[in-house]
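See structure below.
A single protein chain has been omitted from the complex, and every remaining protein chain is retained in its original position.
== chain A ==
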Amino acid sequence: MSIINDLKEIIKPYTENKIALENISEDTDLLKDLNINSANLVDIVLDVEEKFGITIDDASMNKMLTVKATIAVIEEKLAQNAG
């Protein structure tokens, strides 16, 4: 649960849809549900990298369109770091 809370904080400045942000869940779609400008996805990725101390490659970045996929990428990279 902590990753989703951190993610919620990271996403906060990028969305004006505060209600959808409050109700964020694994099923939330960043573009469709949170109305995030697609140009800002790269900024969110940079903020995620900084927060978790990970590096996200282009292929992984392309997957990060939903909360679920984003958490999966973060967990994968954290696991790689740990390994």
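By our rule, a contact is a pair of C-beta atoms (placed from the backbone, for glycine too) under 8 Å apart; a residue touches a chain by one contact, two chains touch by 3 or more; residues count from 1.
Heads up, the rule we're going with is that contacts and distances are computed from a predicted model.
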"CAP-associated domain-containing protein", "ABC transporter permease subunit", "Response regulator" or "3-oxoacyl-[acyl-carrier-protein] synthase 1" - which is the UniProt name of the missing chain: "3-oxoacyl-[acyl-carrier-protein] synthase 1"
Full-complex contact with the absent chain, from A:A39, A:A59 or A:A82: A:A39
Contact set of chain A toward the excluded chain (per top definition): 13-14, 39-40, 42-43, 46
